[in-house]
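All protein chains but one are shown in place.
Order of writing sets the labels: A and B. Residues in every chain begin at 1.
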Amino acid sequence: MTGPARPAVLDEFRAVLRDPAAVPRAWKAAGGKVAGVRCLFAPEEILWAAGMLPYPLPGTPEPVRLADAWLQPCTCEFVRNLLDHALDGRLAFLDLLALSNTCDVTRRLLDVWPQCMPNTPVHLVNNPQKLLEDGNREYFLEELRRFRNRVEAVSGKPVAADGLREAIKLYDETRALMTEVYGMRREDPPRLSGVEAFVTAFATSILPKDRANHLLRRLLDELRAAEPPEGFGPRILVTGSALDDPALLEMIEEVGGVVVADDLCTTSRWFAHRAGTDGDPLDALWRMLNRRTLCASTFPTQARFDRILAMVDEFHADAVIQFNLKYCHPFLYESQPLRKRLEARNIPLTILEVGHDRSGFGQLRTRLQAFVEMVEPS
Amino acid sequence: MITLGVDVGSLTGKAVVLEDGELLAWEVILTGPDSVETATAVAHAALAKAGLALGDMAAIVSTGYGRIVVPFAQRNVSEISCHAKGANRLVPGVRTILDMGGQDCKAIRCDATGKVTSFVMNDKCAAGAGRSMGIVADLLKVRLEDLGPLALEAPGDGVPVSSTCVVFARSEILSYQREGTAKSEILAGACTALASRVLGLVKRVGLEPEFAITGGIAKNVGVVRRLERALGVEARIPAEPQIVGALGAAIFARELAEKKAKRGDRGAPARRSSLGDGGSS
Partner (left out) sequence: MEEQLEEADHPPLPLPDLKVVEEMQLGIVDGFAEVQLAKAQGKPVVFSSVLLPKEIFQAMDVPVVYGNVLGAYASIFGLSGKYCGIAEDLGTPRDVCAVHRCTIGVACADERDDFFNMAFAVPDLALANNFPCASEAKSFLAVVDKYGIPHHVVDTPIRSWDGELPDHAVRYLAGQYRGMVAFLERHGYRMDLERLREEIAFTKALNTLMAEIEICKQAVPAPMSAYDSVIAATAPLVLGKEKRTLAIFERLRDELRDRVRRGKGVVENERLRLLWIGVPPLCDFKLVNYSEHRGAVVAKNLVELLAGFMLDPALIDPQYPFESLARAQLENPLNPPGRGLIDYFVRATREYRIDGVLGAVKRTCAMLPSVQRLTKDAIQRATGVPTIIFDLDGVDAREYDAASTHATIDAFLDVLLARKEKAS
């Protein structure tokens, strides 16, 4: 690449993305237990406090093969891809699968997963979908207690309040560091590219957080010392359904867009809020989760839109790209209402349908390029 | 100042040579398996007509799905921007453009300068695109260029043909044939289906006159008349609807050359590229 040298620590994050499963495999080899996690309402802190490695399952950009025998072909390609991993043995190291109550297809895993990996227990944290409500506290806390009990049973280790508080402290630190890294994208040009930020956030979500925090501190130091990269072209916010592949962001930046912020469950959604260590730790987790109105499976919808608009302001975005993973119904339904909110503020938006296996990327490139050309000052 | 625009599409390659904004020469050829060869061949063919060579060009811009690989272009611009730009030249005052190519179809809105203000593209499925007409023509053993006039022979909208899926439409058409339905009725149905499919695109982008149709299907009166009826406006069809994209590219090339001249040929600042082999998992 041309331009000033980039922080060397980024290579460590890139290495994680090349083979994310190497992280849980190493953990397992050292005698630890691993919990696959899907969606943001099964708190990783509880798993970590029980000595387990939480592994937010990433997919691979390949066509679905085996899973179609279990999930119908017109449902989420990401979830079907994960099921492929379960079926062909790539997830054999899992000791537990921790799910959240989110979209139809994720919930369906409760039926299908036990057929595909019968020896791995599955637990679904039945979180309320309606958040920002004090009224869900009793219910949600009971769900968190039940999750804790299940994790204790699987891990064989009790999760005491002190241990959980320590885990929250560690995770809060990760979230604070990530927020600081993302803050550097407010500058013009941003201190790190959209792809770099994505790789950092995604790898951090996979790594044990003590290790990740160490790397993030190094990254912050190196970013402060480095020359900012050259950045021209419109500043873009990317929002949408699950993105576990940097290819889309690479394409946006290749056709001249500068991705200055992202609202994704693999990135900023998991570090958007902190729990704090005041009072009962489960209560602290509830307070944090009750604010995660960041997924289209949650309510109120307006809260999600408000955050996107706030991010547009905070990161000085010129335009928004919303991508929908093919067949991701919750986000598909919300794209038009989001368009209306953005149009009211005169912020250009394009809505893209993206195949998890990168199918249709040729046409996607044309759409992205035309969109960047459209929002570029002529 | 002479510039060249090359449009490497899925079915055809197009090239346009412009001198000071005036159309000097153009060429359309069928796309071969190799986009680079197609681009090179069509560029040379157009240049030969004008008695020029690549070296005579002040700037060259490529567009179309093969735009990225054209080795002699200084810049590539998406076909959406190019169609708006080209249509703006050929149809003065145009604000909404429906471009129906072989593989995809897009509705574009633009301002008075031909800059895109909004656009919608069809789904990846071929049902909304020109290729579906090729399939229908093959099935009914009609020449593609006769398809439109034949479809107009049917008084109404023809028999119902699926607008959702080409595979589906194919089986429907086969059963109509077995039942002995008149060709013109089936063709009218196919044109109605295609028109209804792309109509949605125009509605989504918002129709504002002047309205122009570009791309190969603009030549199919069967589809065009149905679209006009449904939209309640007359469509302007450029004389050579297929070369609109290449013309737009040539205009972009001219703008590029002018900018370069202004900057004293220091070259455009490089965009930040993506990070090599970095992120892929």
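Operating definition for what follows: a contact is a pair of C-beta atoms (placed from the backbone, for glycine too) under 8 Å apart; a residue touches a chain by one contact, two chains touch by 3 or more.
Quantities reported herein were computed from a predicted structural model and do not represent experimental measurements.
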*Which of A:Glu62, A:Asp104, A:Asp188 or A:Asp280 touches the chain that is not shown?*
A:Asp104
*asked:* Please identify which residue in A:Glu173, A:Glu187, A:Asp283 or A:Glu334 touches the non-displayed chain.
replied: A:Glu334
*Quick one: say which of A:Val9, A:Leu53, A:Leu71 or A:Ile168 touches the chain that got left out.*
A:Leu71
*chain B residues touching the omitted chain (full complex)*: 123, 162-165, 168, 171-172, 175, 196, 200, 203-204
_Residues of chain A (touch criterion as defined above) contacting the omitted chain_ = 69-72, 74-76, 101, 103-105, 107-108, 110-112, 115, 124, 126, 128-130, 135-136, 138-139, 142-143, 296-297, 299-301, 324, 326-327, 329-330, 332-337, 339-340, 353
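As a working rule, only the chains that are shown with their structure count from here on.
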*What residues on chain B touch chain A, complex-wise?*
65, 68, 76-81, 104, 113, 115-119, 121, 123-124, 269-276, 278-281
*Any idea which chain A residues touch chain B in the complex?*
1-3, 6, 10, 14, 17-20, 58, 60-61, 189, 193, 195-196, 198-199, 229-233, 244-247, 249-250, 253-254, 256, 258, 353, 359-360, 362-363, 365-367, 369-370, 373-374, 378
